[in-house]
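The full complex has more chains than appear here; those shown keep their coordinates.
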Amino acid sequence: MFLELTDNIILKDCFETVGKIIDEIILECDSEGMRLRALDRSHITFVEMDLKGSLFDEYKCEKPEKIVVDSTELTKILKRCNSKDILRLETDDSYLILKFEGDSSRTFKLALIDNEYESAVPPSIEHPVSVPIPTNILEEILKDMELFGETLSFTVDEDYLICNGTSELGDSETKYLHGEHVSEVVRSVFNIAKIKDMLTAKKLSKLVTLKLGNDMPLIMNFNISNGEGKLEFLLAPRLEMDE
Amino acid sequence: MFLELTDNIILKDCFETVGKIIDEIILECDSEGMRLRALDRSHITFVEMDLKGSLFDEYKCEKPEKIVVDSTELTKILKRCNSKDILRLETDDSYLILKFEGDSSRTFKLALIDNEYESAVPPSIEHPVSVPIPTNILEEILKDMELFGETLSFTVDEDYLICNGTSELGDSETKYLHGEHVSEVVRSVFNIAKIKDMLTAKKLSKLVTLKLGNDMPLIMNFNISNGEGKLEFLLAPRLEMDE
């Protein structure tokens, strides 16, 4: 596998976000592009990343390849890539090799990990409601909600996406006029910190699409470069016994 | 009680400052405005805040009301208010309700606390000397003084406000030409950290007035919007046995 990329922010943000959720990056590359499908250790979040070869300035992968590296180390190295550097990725038998070409020429080698696990298969779920929301507005909502505890509820009605955070001390509510056609009122509760981790990808796209149902998992979908790539998370809901 | 305010920085800064000194905000509201008078837990600082109804874009309080809330929680919520948001405050039987109207509509409810304590009565003291000083200059002085320990002395003579910090390692002195008519030389010693807490209110006013005497409490007075509001602190002096 070999790839070259000028707009390196896509790879940096994708891997930084994924690295917050899973410990090992397991990439499957073929002539079409690279893909990652994994469940986090606590089995609460499913991650799916698809980056088509056409997303890169150059992309070659003659025979299918599985690349496994430590996600923390990969994030640390990618942070050293300046926004104007040309980023090149390739593999040899033992290493993922990252080259940054800018004012100087820099090479980082990251040891490949032996890993026999198969990629996870994403669950297939039909959500009754789908609401796009600007990533910066969702970010502010999360900050409001975390004032009063660790969970929030998303309620979608005909007009609004309503977010609620509650505790003994008080509660907070934000309403966002979604402008979508919604025929069913749905509500689910989620862990705020998990959604914040996923929103690390906020620079990938101005909008993030939330797919919701009643006590159903949340899907957060980031569309990259008009569909040439996607980063999607599926987060299990918190079930409230007393409701 | 109901109030609406566009220039929300006043309320944010007042409550953030007061919240550094006392644990519970005890507000007394009537048709004239809102007032807070309280002594901190260690009985070193007395806080007095007066905000007239005319300070707000809208203010209504038909019958006198006592509002008690946790100061840390109130500060956290007010920090979520953007500078361009319209801020609305009201109460129901159980909550102080804060509404922020901006790009989105956000509501925070903070539980009212049962509190039987009466507001404290401010001590009545005549200070021989009164010196206004720009808040940013006082801020720099505090940073100079804390290099050499936890206390500083304020000395006022005919021409200068002189600040001194001393330790075994060395000492620091700053002179500020006050331009006031002073007929008596006075000197008192105070805890630097306490003055820093009070100076959290620095954005309320370009000038803060210091009232001083010999081994007397310090009064720090912030005049808000030409007298429509005031925030005033009275800080007990440190008495030096060896002088």
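Think of it as A and B in the order they're written, each chain with its own count starting at 1.
Note that a residue touches a chain if its C-beta (ideal position, glycine included) is under 8 Å from a C-beta of that chain, and two chains touch if they have at least 3 such contacts.
Model, not experiment: these values are computed from the prediction.
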item: Complete complex - number of sequence copies, 2 represented; value: 3
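Keep in mind that, in the parts below, only the chains that are shown with their structure count from here on.
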item: Rounded Å distance between chain A and chain B, as computed from the means of their C-alpha atoms; value: 45
item: Chain A partner contacts - residues on chain B that touch it in the complex; value: 70, 73, 76-77, 80, 95, 103-111
item: Contact footprint of chain B on chain A as seen in their complex; value: 137, 140-141, 143-144, 147, 168-176
